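Removed: one protein chain of the complex. Kept in place: all other protein chains.
When the chains are written out, they are named A and B in that same order, and each has its own residue count from 1.
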Amino acid sequence: MLTHFPPHEPDRMPPLSLAVRVGDLLFVSGMGPFDAEWRIARDDFPAQMRAVLDWLDRVLAEAGTDRSRIVKTNVLLTREQDIPEMNRLYAAWFGGGPYPARTTAVVRALPVPDFLLEIECVAAVG
Amino acid sequence: MLTHFPPHEPDRMPPLSLAVRVGDLLFVSGMGPFDAEWRIARDDFPAQMRAVLDWLDRVLAEAGTDRSRIVKTNVLLTREQDIPEMNRLYAAWFGGGPYPARTTAVVRALPVPDFLLEIECVAAVG
Partner (left out) sequence: MLTHFPPHEPDRMPPLSLAVRVGDLLFVSGMGPFDAEWRIARDDFPAQMRAVLDWLDRVLAEAGTDRSRIVKTNVLLTREQDIPEMNRLYAAWFGGGPYPARTTAVVRALPVPDFLLEIECVAAVG
């Protein structure tokens, strides 16, 4: 009844699935800003945001859904100053809406010191 | 399959729906403490808490449900000192229970500098 979408390179990842499907809902882990070579664009918020959004697209596609079917996101940031840019890139990625429900918070730290953000989501699937 | 409840004054809001329904679940965005005139009661935690709870009532009603059918809440605060008052107002709002599941955390900041709290929830609907 649960379908796990494990990481393709588990040695690089903590103990988690990228996403798990239950019924018609997909719960997606907080995606971090690694690029395709597992690098982090230190202090470059727009690049990190693009990397996170690319991860979301890949995970959603693997589970048979896409960004238009995201129900809820949580955006976790480490710097308040990045909120306006996050909103600009986020709105563009969703093509002007309709938008998911969302909560945004600035936390003290994310699991990797150079992370400036993570985004997790719940999406409809099937 | 997704039903979006967009904000009535989108120019005042970031790119999000107030809530999105999928199946019989409603995911409600983190509600901030704006009053009916879009003011924030700076440093007044009880007033901000009431404003947030009013938002929840309005959004739940628009989606055809109400506070008695909230399944889970997340309460995000920016000051530890507000936790006891939050619990008092929260318990009263739910009329002494039964209560939703809940997680409470003090974060470094919320999206608007004067916000002392936000509350998001998942509710049953339909």
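The working rule: a residue touches a chain if its C-beta (ideal position, glycine included) is under 8 Å from a C-beta of that chain, and two chains touch if they have at least 3 such contacts.
Keep in mind it's a predicted model, so treat the numbers as computed, not measured.
Q: Just name the one of A:A91, A:V107 or A:A124 that touches the chain not displayed here.
A: A:V107
Q: Name, in rising order, the residues on subunit B that touch the hidden chain in the full complex.
A: Interface residues of subunit B facing the absent chain: 23-25, 69, 71-72, 80, 83, 87, 90-91, 94, 97-108, 122, 124.
Q: Write the list of subunit A residues that the hidden chain touches.
A: 1-2, 4, 6, 14-20, 22-23, 25, 27-30, 74, 76, 107-111, 113, 118, 120
We take it that only the chains that are shown with their structure count from here on.
Q: Suppose each chain is reduced to the average of its Cα coordinates; what separation in Å results between subunit A and subunit B?
A: 23
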